[in-house]
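Structure, as structure tokens:
What you see is the complex with one protein chain gone and the rest in place.
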Amino acid sequence: MPSVTITVNGKKQTANVENRTLLVQFLREHLGLTGTHVGCDTSQCGACVVNIDGYSAKSCTMLAVQVEGANVTTIEGLAKDGKLHPMQEAFREHHGLQCGFCTPGMVMSAVDLATVNKNPSETDIRHWLEGNICRCTGYHNIVKAIKAGAEAMARGGK
Amino acid sequence: MSAPIGAPVRRKEDHRFLTGRGTYTDDINRPGQLHAVFVRSPHAHAEIVRVEASAAKSAPGVVAIYSSADLVAAGLGTLPCGWAVKSKDGSPMAEPPHPVLAQGRVRHVGDPVAIVIAESRDQAQEASERVVVDYRPLPSVSAVDEAVKPGKPLVYDSVPGNICYDWHIGEQAPVDAAIAKAAHVVRLDIVNNRLIPNAMEPRAYIGEFDRGTGDYTLYTTCQNPHAIRLLMGAFVLHLPEHKLRVVAPDVGGGFGSKIYHYAEEAAVTWAAGQLGRPVKWVAERSESFVSDAQGRDHVTHAELALDKDGKFLALKVATLANLGGYISTFAPAVPTYLYATLLAGTYTTPAIYAEVKGVFTHTVPVDAYRGAGRPEASYLIERIVDQAARALKLDPAELRRRNFIATTAYPYQTPVALAYDSGDYFTTLDMALKDADYAGFEQRRAAAGRQGKLRGLGMASYIEACGVAPSAVAGALGARAGLYEVAAVRVNPTGSVTVLTGTHSHGQGHETTFAQLVSERLGMPVENIDVVHGDTARIPFGMGTYGSRSLPVGGSALVKALDKVVNKGKKIAAHLLEAAEADIEFKDGKFTVTGTDRAKAFGEIAFAAYVPHNYPLDELEPGLDEAAFYDPKNFTFPSGTHVCEVEIDQDTGEVRIVAFTAADDFGRIVNPMIVEGQVHGGLAQGIGQALLEECRYDRASGQLLTGSYMDYCMPRADNLPSFKVATHGTMCTHNPLGVKGCGEAGAIGAPGAVMNAVLDALAPLGITHIDMPASPEKIWRAMASRRTAKAA
Partner (left out) sequence: MYNFEYQQPKSVADAAKAIAGKADAKLMAGGMTLIPTLKQRLAKPTDVVDLGKIADLKGIKKDGNAIVIGAMTRHADVASSDVVKGAIPALADLAAHIGDPAVRNRGTCGGSIANNDPAADYPAGVLALNATIVTNKRKIAADDFFKGMFETALAADEIITAVSFPIPEKAAYMKFPNPASRYAIVGVFVAKTGPAVRVGVTGAAPSAFRQKDMEAALSKSFTGDAIKDVKQPQNGLNADIHASAEYRAHLVGVMAKRAVAKAG
């Protein structure tokens, strides 16, 4: 079995995996980071989105071995020193989540959007969420939350 | 800070979800756990000739493989049905057994045939491919209107015509008479498209067996753990309740699909007992598509009789309802007691007759999905009312007003059994029209026309019945369960409160809403209140969450339990304050002797209850821990008007929603932020049904054509607008909170509003009806055929 070393949420993690082990399996099963979810098997729902070396990606559509040496941030790594990330805080404030299952992917995707687009419009946000499916919220409050979260990130220089 | 009723309190549960620290079933792993994979039928209908598992059994990591023969040998029962419907002639519905694993025949693509259990999921998967099942394929039927035709394949040899039941409600003769002599009769043939619920968390189960105590535990993605304990324990595994614990931890959405007792739950729990090790199964999404109960699927003919002024005289409805290949847990009730009893809608229609045939087909079982019967009723009524407005050349809002039940008419007895307790359809209609700028619509239509777009506006004035009740009435109608709810308020010695509720939250925010009820009543901050649900070992009992019942029924139980806490607190306070109990009042978290400043804080009373050194032990037990059961006196009746405005691209047939406005009556509102969120979510599912979603089977083969998100169209953010939502509450008269429930309203009102808007846009072309979903090609074809007709 190959050994992979991946920096996850700032911590170097080494594990023996199979070649077929997906990144999401590495996170959930090897590291116990169960915040990253699996909601489909066709790479469409986005519940598994994480950040890899600065961009968002679907951890269900990557092999752990592909990510050797990379920096991965998951939903568990977003809050710092017990303080929610501005995007997490915006989701809470604007009721951008209900059952919470799509939420980690939504938040990780939203953080990436706010990184590439400091002031996204409602249309930008709705278009960006093409790869994140939510069945609970009707997206209304997610859109509101992302707008507010992006503004907060821009203010905070993130 | 106390967080009273009416405050938009931010949700207590959000922190764990936002930081990735929720605990969903698939996040749980038990020591020594095995993994299960099901072998499923690739055929819609086939005879199982042979299941040969010897090669698979020797595959690496395999621990056991079971098929139906093993379960039969072990004496397992079949999956029970919780609601029996009687046919017109009084005969019971056909109730063929629903085995845990298919016996002799498979009846839909995805029907489980065997369970393969191995050390790892990959091993179970690989071994499952080596299980050889010889099938003799048989002809199948998947469409409900096909299945009832003579000579079609039978799902059960014992059920002629595939008719599970042939049920009716209302009186036919007066309806026929009214239709025969009415000034106007509007007729409509309409399909309510089959949907797949698609909660984002796929179903997942872990069965566990304690060899020491003989106790079983099931971790399950369900909406009602006590019901699963009863159904699985009593009917399938023959385990008494005290030896079976059911835990539903964080659950990622349900929408009805996680109410039912599923075969996989029983299989993993039983297997855990056989093997003495935990057995885990997690559905892949493609499995969810062929094994989660599906929703809707009606084919209906309806006739509405009106007098010359547009007053409704009678409504006659004939519906074929697809039940699928087996009867799911509550399936028979959905197209009968949850559908036809709502056919009065918000109107005074004096005579209504409906007949409903429940029909077996070779498809995945159909059961309640968000709204369950009520969206079908509301869609039918609101479409035919719009057709009538068009036929009589009346403003659709005006026609509705002419027929609304007067605000002074409550309680109002409909001709289809239900008695509405309160409502005000005029106000919500006016609010919605104002917020949607109805007055300015024709100008917008003209402006859109200049851009080459067809613009339309549609409305729906829906009503729903929530919190199925009372138990005795439901029982008389065939329910095999009680429909009360249970709450316990455990005041801890230092004054914090643990609420145990038999409802279950899988997105609805009960941990916050229920805490607000306690906060308001006991005058304490929500931080000091924990709401616990989803574990039969912790919660006394409960019926779970469905049908927008949690607050009207579960909240009412909580109010009753709080009453008991306060009453006992008064007794303790009277003793401590040396006053008569009748002189103690409780307000703002303090027990006070009326008219004095002598008072004891709630926390002091709690402490005294648990440390009873100065306490009336002769008359009163120590402790402050009260439970209550609440059986509702009636359904609740949320209502409202939804208005949708659309634009249609004439070149492609694409529909874009440009505005959506909702004005709803949910009675009293505890947390307006959560209520709005519930409405938004319901609207998205209703709009999804109208424009995007359709579960389709190949008519010839019974194969599911929409078996993944590649083909089943889930609403995305860019399909939807931001919504305008408002509320106007008339209080429910028979529950202590005046609440009505809000979880399903969006999915009930939206389909009618959207389709009426689409057809309003297409009206200038002479198009009068399109079935959902109004896909681009359907609209393009309708437009093209009208243009061809006009040109000819």
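Labels A and B are assigned to the chains in the order they are written; within every chain, residues are numbered from 1.
The criterion applied here is as follows: a residue touches a chain if its C-beta (ideal position, glycine included) is under 8 Å from a C-beta of that chain, and two chains touch if they have at least 3 such contacts.
Just so it is clear, the model here is predicted, and its values are computed rather than measured.
Trainee: I'm checking contacts with the chain that's been left out. Which of B:34, B:143, B:204 or B:714 qualifies?
Mentor: That would be B:714, which touches the missing chain.
Trainee: Identify the residue among B:590, B:696, B:728 or B:786 that touches the chain left out of the display.
Mentor: With B:590, B:696, B:728 or B:786 as choices, the missing chain is touched by B:696.
Trainee: Of the residues A:6, A:31 or A:62, I need the one that contacts the missing chain.
Mentor: A:62
Trainee: Which residue numbers on chain A touch the omitted chain?
Mentor: 2, 18-20, 22, 41-44, 46, 49, 55-58, 60-63, 65-66, 68, 109, 112-113, 116, 128, 130-132
Trainee: Which chain B residues touch the hidden chain?
Mentor: Residues of chain B in touch with the missing chain: 122, 125-126, 129, 286, 651-652, 692, 696, 705-706, 709-714, 719, 775-777, 780-781.
Heads up, the rule we're going with is that only the chains that are shown with their structure count from here on.
Trainee: Please name which positions on chain A make contact with chain B in the complex.
Mentor: For this pair, the touching residues of chain A are 20, 28, 33-42, 44-45, 47, 74-76, 78-79, 84, 88, 91-93, 95, 97-104, 107, 122, 125-127, 129-130, 132-144.
Trainee: Can you tell me which positions in chain B touch chain A when the two form their complex?
Mentor: Interface residues on the chain B side: 10-11, 13-24, 26-27, 122, 198-202, 250-253, 255, 284-286, 506-509, 673-674, 676-677, 680-685, 708-710, 714-718, 720, 722-723, 746.
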